[in-house]
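For reference, the structure I am asking about is given below.
Each chain you see keeps its place in the complex, though not every chain is here.
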Amino acid sequence: MRKTLSIIAAALLVLALPTLGLAEEEAPVTDIAFILNSFSFLVSGALVMWMAAGFAMLEAGMVRSKNVATICLKNISLYSIAGILYYLIGYNLMYSGVDGGFLGSFGLWAPDDAAALAGDYSAGYASGSDWFFQMVFVATAASVVSGTVAERIKLWPFLLFCVVLTGIIYPIQGAWSWGGGWLDEMGFSDYAGSTIVHSVGGWAALTGAIILGARKGKYGAGGRVNPIPGSSMPLATLGTFVLWLGWFGFNGGSVLALGSVEAVVEMSVVYLNTNLAAAGGIVAAMIALQIIYKKVDLSMALNGALAGLVSITAGPATPSPGAAVLIGAVGGVLVVLAVPLFDKLRIDDVVGALSVHLVCGIWGTLAVPFTDGEASFLTQLIGVISVGAFVSVLSAGVWLAMKYTIGIRVSPEEEHSGSDTAELGLEAYPEFGQGSQKLR
Amino acid sequence: MKKVECIIKPFKLDDVKGALTDLGIPGMTVSEVRGFGRQKGHTELYRGAEYQIDFIPKVRVEVVVADERVPDVVAAMQREACTGRIGDGKIFVTPVDQSIRIRTGEQGPDSL
């Protein structure tokens, strides 16, 4: 359980100071630990916030130029919406009074540090720093969705879905595990959210992609798959690098403490394992691509790096460096196999988010018991399935409700001319390609 | 020989290309152009100001063919490029005095 964990960490810190005698009574040490724990949340949270930019660039590079401005707007606005919703209902729904149950309470969140300011540092960190760190995770789940359903979904219905996802769906399933609910009590282990964040985004995206249908022209008669290349590979690469950097905050910050030697040792291991898993993911993907296709498709190799990152996220603290490389490498290969598979199923996933976040999210969660003796394969499976079922059913409900009321898909004409002129009234690259300003 | 040139909607390119190859036309030259005509452009918005985009993206397909093939080519182009909606474009036929294949130096219809 997320919150408890850091309190334990703070307690460990105290225990780790034998020369101080009655450690529990010593203010100064806990004082520093409180500062360091909070600062770790802020710095890590800022890195995770940066992942929103990574998703934006990755997706902007993987859609066609006529939809680039729209995907940029979706990404920056979904991050904003996630923050507001998590303040309005999400945080308390996830963390306030779950007590082994299924959800917390409703109500606005507000920072409360009276105890700490009065000299009682037992909370372990500033409440605002914790909120900030938790909030950026919500946005990540929503970012996953935007990539999959790009190039054909209407702007406002998409944002409405994000409201429900970040305000209701994510917090409730989060309450089960990180909030101290029933899954946590069962011993489900998901360090930084392979299931709780990435698969959640994946399931929501999967139902969306199915209900929305494929982009026009993506699938031809007789099982033909027509590739629709993305408009800018350097932007996609930049996005991947941004995500990789942000992931140090995502996994490293999930130590939930910095105020003890134990915490910083663990954080160091998490950083290096995160890095090695990503490295394993991209190298394995490249080798697989070379063998299968005789060419090394960059767009898929980038997915390989992200696959490694998602795969290690459920348990970055326990593997040895070598095991981290392997866990990531399996993820990298899975992505190379999963992308054409989804195409065979005619599920149109513009950026490969299903293969990366859903498939590898599941793999990463199930791989935890290999290196963590306390995790059980069965419990992990129960976690994966219950979260998957819950998110899929609710998401499908929301998508369908919108489909038959306000509509979720742009008209065929708008799809052909691109969402940018249709919904935003501008072009991403007016002077290039088909841009209207070329002749000025 | 004649050059048959059509200005069409971009998404019709594949169809026109397909029909021409079905006719056995072995080569063609395609370029991006902007059209201005009855079909009106769209309105864009930027920083609080709206404006009209007059020019619409079109594709030009040019084929040089022997005189006797002109009717077939024109018919194929018209059939494939037609959506019945404004802005479908035009076909123009113009005379060509001479044609040379650069690689071999062949001349006339043989060079096509």
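Note that the chains take the letters A and B in the order they are written out, and that residue 1 is the start of every chain.
Methods note: a residue touches a chain if its C-beta (ideal position, glycine included) is under 8 Å from a C-beta of that chain, and two chains touch if they have at least 3 such contacts.
Because the structure is predicted, anything quoted here is derived from the model rather than measured.
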item: Per-label copy numbers for the whole complex, where each distinct chain appears once; value: A x3, B x3
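The rule we apply is simple: only the chains that are shown with their structure count from here on.
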item: Chain A and chain B: spacing of chain centres that average the CA atoms, whole Å; value: 47
item: Contacting residues of chain B [partner chain A, same complex]; value: 10-11, 32, 34, 41-46, 50, 53, 55, 57
item: Interfacial residue positions of chain A with respect to chain B in the complex; value: 416-417, 421, 424-427, 434, 436, 438-439
